[in-house]
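What follows is one structure encoded as structure tokens, with my remarks underneath.
One protein chain is absent from this view; the other protein chains keep their places.
We call the chains A, B and C, going by the order they appear; numbering starts again at 1 in every chain.
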Amino acid sequence: MSHDAIHSQAHDASNVTNPEHAEHHIVTPLQYCYVFATLLVGTAITVGAAYVDMGVLNPIVALAIACFKACVVILFFMHAAYQTRLIKVTIASGFFVFLVLITMTLTDYLSRSWGLW
Amino acid sequence: MGISPVLWQFLTKWLHSSALFPAEASSISPWVDALYFFLLLMTLFGTLLVGTLITVFTVRYRRERSPEATQIEGSTLMEATWTIIPLAVFLLVFVWGALLYFRIYNPPTNAMNIYVVGKQWMWKAEHPGGQHEINALHVPTGQPVQLTMISQDVFHSFAIPDFRVKREVIPGRYSTVWFEATQVGTYHIFCTQYCGTQHSGMIGEITVLTPEDYQKWLHESTSGMSLAQNGERLFASMGCNQCHSGNAAARGPNLAGVYGSKLTLNDGSQVLVNDAYLRDAILNPSQHVTAGFAPIMPTYQGQISEDGLIDLVEYIKGLQTNYRVQQTLVTSTSDQAAPPTPPVGTTTPEMVKP
Amino acid sequence: MSAQTIVSLPDQSTAKMPKRHYINNEHGLLSWLLTGDHKRIAILYLISITFFFFIGGAFAALIRLELLTPQSDLVAADTYNKFFTMHGIVMIFLFLVPSVPATLGNFLIPIMLGAKDLAFPKINLLSWYLYLAGGTLTLTALVLGGVDTGWTFTTPLSTHYLNTHVLTTGMAIFIAGFSSIFTGLNFIVTIHRMRAPGMTWFRMPLFVWSHYAASLLMVLGTPVLAIAIVLVALERVFGIGVFDPTKGGDPLLFQHLFWFYSHPAVYIMILPGMGVISEVISTFSRKRVFGYSAVAFSSVAIALFGFFVWEHHMFIMGVSNYSALVFSLLTMLVAVPSAIKVFNWSFTLQKGSITFETPMLYAFAFIGLFTIGGLTGVFLGALGMDIHLTETYFIVAHFHYVMVGGMLMAFLAGVHFWWPKMTGRMYPESLSKLSAVTSFIGFNLTFMPQFILGYLGMPRRYAAYPQEYQVLNVLSTAGATVLGVGFLLPLLYLGWSLKYGAIAGNNPWQATGLEWQIQSPPLTENFVETPIMDHEAYDYEWLANKTKHEVTTVG
Partner (left out) sequence: MDSAIATTHTHDAGHAHGEHEHVVLPQHRHHFETEEQQREAGSFGMWLFLLTEIMFFGGMFFAYLLYRNWYYPAFAAASNQLNVPMGAANTAILITSGFCMALGVWAAEVRQKKTLVITLILTTIFGMAFLGVKYFEYKEKYELHHIPGNNFSVSMFVNPQNYPQYPDTYAEKPLAPDMAQKTQIFFFLYFAMTGMHALHMIIGIGLLVWLIMRANRGDFTNGYVAPIENFGLYWHFVDIVWLFLFPLLYLINRHPLH
């Protein structure tokens, strides 16, 4: 069997490279600048919002902004937006298991008979 | 070393000293054993089933009799069968186990209360009448007994195998377990949670007496001071009465009758005042400030032992009027004990006359 | 040897040891210590985990010896506590967790996928060094005087009340944990990225599937153990109180974090073994595994559900009743995929053509013992039952049934099964059968009485126990002796076979896996040409055709 044949087999569509393969995408510096600006603005808003009394909303807003910023970083700085489905699923599964840790542990803490216990 | 060298000696010894199952000495035991037998059957059935399948197939299809294998892909129907049947069995076990759990841990309302403090490495039982026992516990038959337990240091676990009950004894918070002994005798108390060097020495004996014998025992082993009386003394000597005097102008809330009531806190939430709440109110007062009061109560964390806390809790539980609190206020500076006979209500009625 | 054993197979009679293979490819100690070859790393792991197994085993022997009599007369209680702690830590973290994955998995996964190596050979080697560092630290802790926390490190005992070498051991486990993380990571990437042409997901051997599932658990679970240990260490050093109730911490938080790893860890410990069993059963009944996809998916299901049940180790430790209820229910659900597997294995035998080589005997032992162990796990998952059984010898029996009766038997099945591939030589068949039977008998004699002891109420981690439990304990100790022999024998005859064993040939078992189509022991690069997978896993017809083809072309 010739090397070429092997090589083309390695790129067999049903296999190694697919569906876990994506074209390599280069994010432009301009895009990075937008992201950078977004993040700085996000930070400013976070700080600003913390000084406004919104009751229970304060931590929620803070976390929402943080999540938004994290998403932006993941999607663009970390190129997740241009990655394969596999990578996206991987990221999602990480957060999923983290949420399992939190929610399932909270089933205990939230239903203890009173106060802390 | 007590190793008997001969097998039959073992067997006779075994037959005489213990059986395959522990004694059924509490009202809960039969319930636990019932589930156990069901589970044993399940295991037996499952193991036999798998064992039979393997044996039959290996005999029937061994190389000599079946030189050529027939390839089979699988079968969704069979797959479904052995998904659904075990699932059904396991769900049944879950429901049964859950029902049993609540039966074991929900005390009947007429249970008498005994306090247990676990520490490295002993059990200290405190009866409301002031009887103290170390690594021993006396209880009557036919009377539900609730143990309110706490650990002074690490996790312990209070277990009476013959009663089929067990509960973790936790540092920093009360846990409870109850049982109703049905058979007179002595049984093991084990600490089943690993708690350090002498974990295996943290064992004791529970003695089940007839109600009459129990009364006799109570009288013989009284220390003269009930828990509530100790608590009253502490209440005065720690200066609690300064603020909790029951006066309208007092800085702290009136504690008479607070036990069992619903308190409104200053954040609007309501709590049921039980033993655990009382204990925590003394140690972490600012975490649940009663509505209408300032968070000025100092913390007593580290200043009162668990035994002392039990005394205080027991005292506040039984506090019906503030009469004696005010009496002690007059004398509290001298730090002397309050006179013995407490008025009605300082001890919970059921505890004295079971 | 009887007529049904391998010697009569065609391949065997003409087999010669290949001239070049991964073992003699390079020489010298350094060529091993700096190797990137997954097969050599597997052998390094095999040697080191065997070493630690016998360390753990020695502690087991000491435990059983002490428990021969009710009094703590052999050693004092604190020494005994160090024994079982060391036994548990060594066996779990240094033996069972890396056992099948780091040895057999490391050796076989790339070959089974048709790859030349794992994705990250250097990280693979690094993970062995981390393992070794962890092991060395554990031994250091042992030499310095031991540690007596129990393998569960219960706070606040471990943080504020013990003055043994908790920090050293904690660090050891932390490091060994990263070894496990890297192994898992390597496997996942390899399985996703390195499959040979034609090797689709559903053509992968079930061994690979189960390792995939276990690897997910390693990658996602182990870091939580790491952070739990870090917090324990910080708490010990600085005396602050995240886990200390007197300072406002919650000791149960540690339990949550610890078991968030350690329950999935038990599946890390069993899933690879299940993979071995699938291979062995299929090979020796010459039949495709019944319900391939059900077995594959059940591995993943176990891994997934494995993250949802950890609280069943804390049922009576003061968690809320309602969450106990939830976790009990989920525990019941996680037991189902295991049942699916057991029945699928059983039905693989049906209409097969079964022979009884040693790996098969171990596999039968696995199925029987794992069924008992698993079903007794269901006892513990039932809330009301757990109250009586928890922290007694019933649990000790349960987990030895799944870990020793299950995983260890699977490990031995796998070692025997792939021994010809790894070394190019056969183990002695009759002696190994003897040891399989010995360990089966010894095992049951050791741990069956412990179920009874547990129901009678004998607590675990007791250096001394009431008189009336002695008889059963003596039985158990007697069994452990037999078991010890059963485990020592393989060490001896496998060592012997390295030199004197019969030459194995490429495919002594006539198995279908890719690993059996290459020479034994394999070349360093595994495949001379990239293989192309054009058939399902366990396709015995393909194998028959191939053999016929070879016979006609050669002959």
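Here is the rule we use: a residue touches a chain if its C-beta (ideal position, glycine included) is under 8 Å from a C-beta of that chain, and two chains touch if they have at least 3 such contacts.
Note that this is a predicted model, so its numbers are computed, not measured.
A.B. asks: What shown chains come into contact with the chain that's not displayed?
C.D. replies: Touch partners of the hidden chain, whole complex considered, are A, B, C.
A.B. asks: Which of these touches the unseen chain: C:P70, C:G248 or C:P466?
C.D. replies: The one listed residue touching the chain not shown is C:G248.
A.B. asks: Which one, C:I43, C:M194 or C:L329, makes contact with the chain that was left out?
C.D. replies: Among C:I43, C:M194 or C:L329, only C:M194 touches the chain that is not shown.
A.B. asks: At which residues does subunit B meet the chain that is not included here?
C.D. replies: With respect to the unshown chain, the touching residues of subunit B are 283-287, 295-299, 301.
A.B. asks: What subunit C residues would touch the chain not displayed?
C.D. replies: Residues in contact with the chain left out: 18-20, 110, 115-121, 123, 181, 185-186, 188-190, 192-194, 219-224, 226-228, 230-231, 234, 238-242, 247-250, 253, 256-257, 260, 506, 514, 517-519, 523, 525, 527-532, 534, 546, 549-550, 553-554.
A.B. asks: Touching the missing chain, which residues of subunit A?
C.D. replies: Answer for subunit A: residues 1, 3, 6-7, 10-11, 16-17, 20-21, 26-29, 32-33, 35-36, 39-40, 43, 46-47, 50-55, 58-59, 62-63, 65-66, 69-70, 73-74, 76-79, 83-84, 86-87, 90-91, 93-95, 97-98, 101-102, 105, 109, 116 touch the chain left out.
By our rule, only the chains that are shown with their structure count from here on.
A.B. asks: What is the distance, in whole Å, between the centres of subunit A and subunit C, each centre taken as the mean of its C-alpha atoms?
C.D. replies: 34
A.B. asks: Between subunit B and subunit C, what is the gap in Å from one C-alpha centre to the other?
C.D. replies: Taking the average C-alpha coordinate of subunit B and of subunit C, the gap between them is 37 Å.
A.B. asks: What is the distance in Å between the mean C-alpha positions of subunit A and subunit B?
C.D. replies: Computed value for the inter-centroid distance: 46 Å.
A.B. asks: Indicate the residues of subunit A shared as contacts by at least two other chains.
C.D. replies: Within subunit A, residues 113, 116-117 contact more than one other chain.
A.B. asks: What positions in subunit B touch 2 or more of the other chains?
C.D. replies: Where subunit B meets two or more other chains at a single residue, that happens at 173.
A.B. asks: Across the complex, what residues on subunit B touch subunit C?
C.D. replies: The contact residues of subunit B facing subunit C are 1-3, 10-11, 13-14, 17-18, 20-22, 31-32, 35-36, 39, 42-43, 46-47, 50-51, 53-54, 57-58, 61-64, 66-75, 78-79, 82-83, 86-87, 90-91, 93-94, 96-105, 120, 153-155, 157, 159, 161-162, 164-168, 170-173, 175, 188, 190-201, 203, 284, 301-302.
A.B. asks: Spell out the part of subunit A that touches subunit C in their complex, as residue ranges.
C.D. replies: Against subunit C, the touching part of subunit A is residues 1, 6, 9-10, 12, 14-16, 20, 86, 93-94, 97, 100-101, 104-105, 107-113, 116-117.
A.B. asks: Within their complex, state which residues of subunit C touch subunit B.
C.D. replies: Counting only subunit C, the residues touching subunit B are 4, 68-70, 72-73, 77-78, 80-81, 148, 150, 152, 154, 156-157, 161-162, 245-246, 248, 251, 285-288, 290-294, 316-318, 321, 324-325, 328-329, 331-333, 335-336, 339-340, 342-344, 346-347, 349-356, 364, 367-368, 371-372, 375-376, 378-379, 381-388, 390-392, 452, 455-457, 459-472, 474-475, 540-541.
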